[in-house]
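Removed from the display is one protein chain of the complex; every other protein chain stays in position.
Labels for the chains are A, B and C, by order of writing; each one numbers its residues from 1.
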Amino acid sequence: MANALLIDYEYCTGCHACEVSCKKEKNLARGQWGIKILTDGPRELPDDKWEFNNIPMPTSLCDLCAERLESGKDPSCVHNCPANCMQFGTVEEMSKEVAKKGNRVIFVPVV
Amino acid sequence: MTTDYYKKHWDEVEWQDGDYTVTRTTAWSAPGCHDGCGVLYYTKDGKLEKVEGDPKNPFNRGSLCMRCVMMPEVVNNPERLKKPLKRVGERGENKWEEISIDEALDIIEEKVRAIWRDYGPESIAVHIGTGRDNNDVIPRMAYCAFGTPNFSMGYLAGDSCFCPRSASMASTNGDFMIADMSQQFENRYDEKSTEWRCPEVIVNWGCNAVVSNSDNFFGHWIVDCMQRGAKMITIDPGLTWLAARSDYWLRVRPGTDCALAMAMIHVIAEEGLEDKDFVSKWCYGFDELVERCEPWTPERAAEVCWVDADKIREAARMYANANNAAIQWGLKVDQTTNATATANAINALWTITGNVDVPGGNIIIRNAFSQNLSYGYGWHSLSPEVQAKRLGSEFPLMSRAGYSSSAHADSVLKAIETSEPYPIRMVWMSATNPIANMGADAPRLYRALKTVDFVVVHDVSLTPTAVAFADLVIPAAMSPERNSQRCWWVPHRTMKKVCDSGECYSDTNIATLVGRRLKPENWPWEDEVGWINNILSTESDEKIPYRNFEDACKQVWAYPEFQYRKYEKGLLRFDGQPGFNTPTGRIELFNTNMMLWGYDPLPEHKEPSCSPVSNPELAEKYPLVLTTGARSFEFFHSEQRHAHLTSRELHPQPKVEMSVKAAADRGIKEGDWVWIENQRGRCRQIATISLALDDRVVRAEHGWWFPEAEAAEPNLFGVFNSNINNLTPQCENGDTGFGAPYANQLCEIYKCTEENSQDLPSTHVTRKDGYSKEMDETNGDVKVGVVYNG
Amino acid sequence: MAEKDYFAEHRGQFQWEDGDYTVTRTTVWSGPGCHDGCGVLYYTKDGKLEKVEGDPDCAYNQGTLCMRCLEMPEVVNNPRRPSKPLKRAGERGEDKWDEITWDEAYDIIEAKVREIWRDYAPESIACMIGTGRANCWQIPYMCYSAFGSPNFCLGFLSGESCFQPRSAAMASMSGDFFIADCSQQFESRYDEENTEWRCPELIINWGCNAVESNSDNFYGGWIVDCMQRGSKMITVDPSLTWLASRSEIWLRLRPGTDGALAMAMLNVMIKEDIYDHDFVEKWCYGFDELAERVKEWTPARAAEICWVDEADIVAAARMYAGAKNAAMQWGLPIDQAVMGIPTAQALNALWALTGNIDNPGGNIVIRNAFDQNVSYNYGYNNLPAEVQAKRIGAEYPLMSKAGFSSTAHSDSILQAIETGKPYPIRMLWLTSTNPIANMASDAPRVYRALKTLDFVVVNDLFLTPTAVAFADLFLPAAMSPERDMQRVWWVPLRGMKKVCQYGECKSDDTIVTEIGKRLHPENFPWNNDQEWTDNILRTETPGYDGGYHELVERDIWVYPGFQYYKHEKGLLRADGQPGFSTPSGRIELWNTVFSLWGYDPLPDWAEPSNSPYSSPELYEKYPFVLTTGARHIEFFHSEHRQPELTSRELYPDPCFEMSPKSAADLDIKEGDWCWLENHRGRCRQKLRINPTLDDRVVRADHGWWFPEKDAAEPSLYGVFDSNINNLLPQCENGVTGYGAPYKNQLCKVYKCTEENSKEMPSICVSTKDGYSKAMDESNGDVKVGAIYNG
Partner (left out) sequence: MAKALMIDYEYCTGCHTCEVACRKSLGLDSGQFGIHILKDGPRQIEGTKKWELNYLPVPTSLCDLCAERSEKGMDASCAHHCPTHCLVVGNVEDLAIEVGKKANRALFVPLA
C-alpha cells in the first residue's frame, strides 16, 4: 500500500523549513531540492481579498524518507513543519484526513 | 504521526542512535533567534551533524524554523573565528595575530586598570546585540567586572527594540502583557485541562510573527490558533501571508500606528463597545483617554494612515466585539520617535476591551520562577555616585523607574563624539555588529568608534565591526557549545553543551574570566556551570524544581504555575491587594508616572520628522515613504550571511520592495539594482515589484554585509553598500529617550548605472569621511547637510 | 463519474437545446486556431457563439481541447473584425477605407482580371494562402479555374519550407506519406483488443514539440496518451521541452544539424548490424549505396557538428533500432533548412532500416480518407498545358513535373515581382495569410516588392499589417463556426456546420464560387459553400456515399478502414502488386527519381550558409546560433495577437531565450528588451532566460505584430519591430527549390537603450526603404550589403 504526504496548504506560510530539513536529511547540494515550495499569488480577488497559497511539492528525489520511516520517524519535512500542516501515512489514512477540510492535498511521490 | 521513535526515548535526555549521540536540550542565539526552541542535537565524535525539533518540548512541539534546521552549516562554518586575535595592522587592515586567551585577558586587564586610574570606570561602554546567549551576563560583566554603569544595546538609537513597549507597559500596567497562545502551559491548546481558550480574533500589529519569531514568540502559534478557529486583523504596510488570510488588512502608512490605534479607541468608545465592567473596576483615566481620542474619527485617521475609514471602523468593531482577542505587536511600534505614545495607545486597546489577563486575550506574564535577571543584573554592586553617572540618566523612564535600566545608546554615541559629560576610552561589544545592523546613521557611528582608544569585539565570526574597530577579537561560542540556562517569560530552560567549543568562549565563560581578573570578589564561581548553579540557587524562587545544572539538564525545561485574572486575586501587587502594580492600582490609561516626569500622560499622534505631511519640501525631493527592517525567514538580523549557507541560496541579495507603478514611473524592472537615497546618504538594493504595496511606500531590508567580499577597508565586506542605515538618523528620539525613526523616513529610488555607481558607499564612507555632514551642536543631532558628492 | 451522464444522453444527436443554448456537434478548422480538426460542441444563444466545449464522442480529441479553441468566442465576437468588404480610400498604408457591398467588390475584381487577361495574361495573377486555412483547395481552384493562372503557392514562405520538403522526400522515396501511429486512424482509440494497434515501445520527438504545436493533423496529447501506456521517448530539440524532460535521451543539437545526426544514427545501425535485415532485403533499394554514404558519418564526427555527446548518439541509435516498434514524430526544423530534403531522406531511411514501416506503433502509410485528394492541385487540370508550363518555378521538377505538391515556387514569384521576369505579376490575391508578419523571410524585401504590385486583394479575419500595407480591396473572411464545409487530412472525413454569422463575412467557398461564376461559370456548377461541399463529397470522395447533409448533419465524422503492412498486400501500387508505388517498387534509399533529375539520390548533410564553421568571420561578429519560430500554445502563428484575448494575457510580449551564462556575460536580465541583429537586419524581443539552452544558442519568437499599436504606416501595427524575419533571407533554397534557412542563422544580442532604439525597424523599413540592401542580379539573391543605417 503506497504512502502519502498530506499538506493543509491553507496554513502553509512558505517558511522553507520543509525544504531545508529535507536538504539536510538527504544531504542535497546547492540548487537541489527534495521538496519545493510553489507559490500561487499574491493575486487580487474581486471583493478586496487576496489569493496567496504556498504548496510544498515533493520532487523526483523524494522517497518519503524511507530510512527515517524504518526508525519510526516521520519524514523530516513533516517533522519540522512549524505550522503542523503536514501529515504522513498510508494513502488510505491520508485520504480520510484530506476529506476532512478544504484546501488540502495529498501527494504520492513514490509508489 | 508515527513517532514511536520519539515515544521510545520520551523519558531520556541523551541516547545513542547508530553512531549518533542524541541530546535533548534547547537552543538560544547565536546562531538563530532568541525563542529557545526545544531541539535534539545529533552529534558524532563531538561534531554537530543534524538538528531536529524535539516533539516532547511544548514550546515548538517538534517543529523548527529553517534557521535551526541549518544550524550545523553555521556551527561548522570554516570561516568562523577559532582563536583570540590581536590586531597587528592598522584598524581596518584586517591583519591579525592569533594569541592565547591569557594574553588577551592580560591586555584587557591592563587597559581597564589604566582607565580606572586615568579616567574612571564609567569611561568603559559595554554593548550587546539582541538578547544573545543571555542578556544578563554581559551587563553583569560591565557592572561587576569593569565597574561601569554604561551598558546598552549596540548603538540601537532610542533602544527601539522592545524597550519602548516594555517601558510603556510597565509604567501603564505595572507588568508586561503578551498574546495568549497557551505558551504558558505545558499541555498546549488544551481547553480541558487548562483554562486556555482560543482567541476569537488575533491582531497582527506591525508584526509578521511567522517570519520574525519575535521576542520569545514562535510565530506559527498563530497558525495553530487559526487552525482552531481564530480570525485575524493585520496592520502592515506590506501584504504578508498573515495579511492575505486576515478578515481585515489595514495597509497603514509607516509611522502612523498611534493615529490608527486612537481612531479604533474612538470607535469603541463612541459605539459603547468597551468592557464597561472592566473599565469601571480596573481602569484609571478612561474619560480623559476618550476625550483625547475624540477628534480621531476614522475619517481623520484615514487621511493620516492611508487606510479607508470604514475598514478602520469595522476592524475596531470586530476586535471589540470578540469575546476574547489577542494583539501580537512588533518592532514598528518601537521604531518611531512616538514609540511610547503608540505603545500606550495599543496597550489601551486591550485594556478598554477587557482583554487583560483573560484566556485568549493579552495575558500578564512574568519570568519563570521570578528569575528576573536582565540588564539590571549586578547593577546594585555599583555605588550610587557611579550609578548616577550613567549616560542618559536624565531620562527618568530609563533610569529612575528601573524599567529596563540601560544607558541611552544615543547618549553614549554623543559622549564618544564630544567627551561630554566624560570621554569613552574603551568599548566592549558582545555579539553585536552595529555598523551592519543596529546602528542608525552607520557612517556617523563608523567615524565615532574609530576614535575610541581600545575596542574589544566578542562575536561568532569576523564582522565588519570587528575589522573596522577591534584591537582584540574573542571568538564566541554558539548555542550547542555552551552550558547555559535561561528564562524569558516561560518556560525556564537549560542549554546543554554537546560539542567542543575549542577556544571559543561563551558569554558566561568570558565574563567569568574577565571578572575574576578584575573583581574576583564578585565572581564566586570558576566556570559557566558554577555560575548557573549560583543563579538556580540564589536568583530563582523556591518553586523551581531543580537547584543545580546537572538536575536541570535532566528536566531540560520547567513551567511555573499560571493563573488568569491575577489582578482579581491580589497576585500582582507587592502588598497582595487586588489590582495592578501602578500608583492607582489600576491600569493607568492616564499615565500618572509619565505625568510625574513631565511627559504627556495620554497617547497622541505625532507625524514622523521626515514625512510627506510634516516636511513637504523634503518630500518633494524624496517622495517615497521608506520603511525598513522587515524580517525574512532566512536570516536572524545580520547573521547567516556567508555565501555558501542555505540562507544565502534562498535569499542571495538585498531586496527593496516597491509597487508596480512606482517602479514603472522610474523605468525600474524586477531585479534591477537601484539606489535608495535621502538627505543623509544612500545605499543600493535589488528592486522587487509588489502588486500590493501603496504606490508611495517602499520597504528596504536591513543587516546586509557580504562575508564573501573583501574584508579590509575600504570595502569592509561591502558593509555600507546596501546598508539602509546610511539613511536613518541617530540622536532623534522621543522625549522619553525611547524610540527612533528607523521605520519611517523619506527616500527616492533610481536605477544604478555605471555613471552613478562609480563611488560605492563603502569607499565613500571609509575613504572620503562618509556622507559629508556637520554636527549640530545644539541637540547633538545631525544638521541636514549636502547629501553626498557621489 | 457522475451518475447522470449528459453526454450519453445526447450521444448520436447532431443538435439539441440545453436551457436557452443551442448545442451543435461538429468539428473546427482554422482560423482561428490550428488545422487539427478537433471535435467540438458549439453553444450558441440567439445566433451568437458563447461557449466551445470538446466533444467526448469524437475519437480525434476525446472531449479535450487546447486553449485556442476554448477562447474561440473571444476571437469570433471580437469587435476589431471588419464586418463588410472595404475599398482602400487613402494611399496604401494610410489605413483609410470605404465600406462597399460584395457586388461592388466583385465588380472591381472582375474588371481587373479581365483587364489583365486582355493586356497581359492569366499567369500574371498570383494567389496565395497561409498554412492550411479554411481548406487548402478553394483558393488553388479559384486561381486555376476562375483566374486561369497556374501561379498558386504559400504566402512567400521561402522554399515552401513547411511540410512540403518532407512530403516531397517521402513521396519520391516511398511513394506515400508516413505518420507516427497513435491509433488516430481508428475510431476506437488505443484499443489493442479490437484493432491491430500496438502502443509504440519508443517515440522519437524529432524537432517537434507536439504538445504545444499540435502540428500537421497531429494532436500533441496523443503522445502523452502513449506515454501513459508505456511508450518511452527520445527527444531531439535545442531546448529542454516538457517532452524532453521525460525522455530517456535528450539530444540537445545545434540548430540546423538534424541531417548530420540522422546520418550518424544510420552509421551506428549499419556498423553494429542492428537494422532490420529482413525488411531491408525485401522492401528497400540502394542499401549498399546508403551504407557507403554514411560510412564516414561516425557518431564522433556528428558529435562535433551537432554539439551532442557521442555516447548519446550511439545510445539513441541502439534504442531506436532495438525497439520492437517505434514511431517518429518530426517537425518543421527539418523543412526549414537548405538541406531540408536530404535530411528528410535520412530520417525516412531511419524508419525504413528499422522496419518501422506501416507496422502497428511504427510510422504508418496514411492516405486521405476515402481517397479525397483535393489539395493544391484541385482544378489544375482545368488549365491548358501551355499555361501549366508557364508556372513560375517550373524549372524545379520535383514541384511541377512529378506533381508531388504542385505549387508555384514562392521565391521565384518574389523575383518575378521584383524583376518582371519571366513575366510581370500584376495582381496578387492573399487569403488568410499575413506574410510580412509571419511567413515571409526577409520581410522588408517582401514589403518593398509587394508595394510595386498593381492590384492586391486581401481576404482575412482581421485587418492585418499585410492588408493595411498593400490591400486595394479587403474581403472579411468567415471563421470556423461561420462556415459550412468538409475536410479530410489523412483521417477522418469531417463535416463543419455553420452556427453563427458575423457581419457580412463570407466563407472561402462562397467567395470563390461567387467570383468563379462571374469569370468561368462552367467550372462552378454549384451556388454556395453547402453545394460545393456536396459536390466534392459526391464527385471527389469515391469511398463516401453521401453529401453535405449526410456528413455535416448526420455522420459529423467518418473513419475509412485501415490496414497495416499494405505494401505486403498490394494495397499501395496502382497495379495492385505488393510493394511501394516507386519505380523500383521498393523504398528507394537510393532515390531513382532524384537521380533522373540530377539531384543527389542519397541523404546528405552540409553546414548552413551562416554557421560558426561555414562563415567564421560572420560568426565573429554574430556570435550566437539563432533558431526561430518555436511554437507557443497561446498562438497559432500570427493569430491571437489582439490584446484583449486570454492568449495575450498569458503571453503578453515577444520573447527570445538565452542561457543564464550568456545573459550574464552580456549584462542583460530577465525581461530586458534587447536587439537581435545580423547582417540583414534587426528586431527587438524580451529576454526570457532558459537554463537548459547551450550558451551559444538563441531562440526567438515569430509572427509578432501588435493590434493595439497604430495601424497606419509607418507603425503598421509595429509589424517590423519584433519581426525575426528581418534577419532571414529569401531566395536561398535547396537545389530542389525546397527548404530555406529559417531556423539556422547567426545573430548578436544587445540591450535596448534610448540611444540605440531611436529608429524602430517599422520606421526604418516603411519610411527609409528598409534595411539598405542591393539586389544581386546573378541569382536573384540579396547581396550582403550594409546592414542598415539605424
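In the analysis below, contacts are C-beta pairs under 8 Å (C-beta built on N, C-alpha and C of every residue); 3 or more make two chains touch, one makes a residue touch a chain.
A quick note: this is a predicted structure, and the numbers were derived from the prediction, not measured.
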| item | value |
| --- | --- |
| Displayed chains contacted by the hidden chain, counting the whole assembly | A, C |
| Options C:K51, C:R318, C:K517 or C:K709, residue touching the unrepresented chain | C:K51 |
| Sole contact to the chain not displayed, among C:I274, C:A606 or C:I633 | C:I633 |
| Residues from chain A at the interface with the omitted partner, ascending | 1-2, 4, 28-29, 31-33, 36, 38-40, 43, 45-46, 49, 51, 53, 55, 57, 59-61, 91-92, 95-96, 98-111 |
| Chain not shown, touching residues in chain C | 1-9, 51, 53-54, 56, 61-67, 70-71, 73, 211-212, 219-221, 224-225, 227-228, 240, 242-246, 250, 633-634, 644, 646, 649-650, 691-692 |
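We adopt the following convention: only the chains that are shown with their structure count from here on.
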| item | value |
| --- | --- |
| B-C or A-B - the one linked by more C-beta pairs in contact | A-B |
| Separation of chain A from chain C, taking each centre as the mean of its C-alpha atoms, in whole Å | 44 |
| Separation of mean Cα positions, chain B and chain A [Å, integer] | 32 |
| Interchain centroid distance [CA atoms averaged], chain B/chain C, Å | 65 |
| Of all residues in chain B, those that touch chain C in their complex | 669-672 |
| Chain A-facing residues of chain B, complex | 1-6, 8, 17, 50, 52-53, 55, 60-66, 69-70, 72, 210-211, 218-220, 223-224, 226-227, 239, 241-245, 249, 633-634, 644, 646, 649-650, 691-692 |
| Of all residues in chain A, those that touch chain B in their complex | 8, 10-11, 13-17, 19-21, 23-25, 30-31, 41-44, 50-52, 54, 69, 71-74, 76, 78-85, 87-89 |
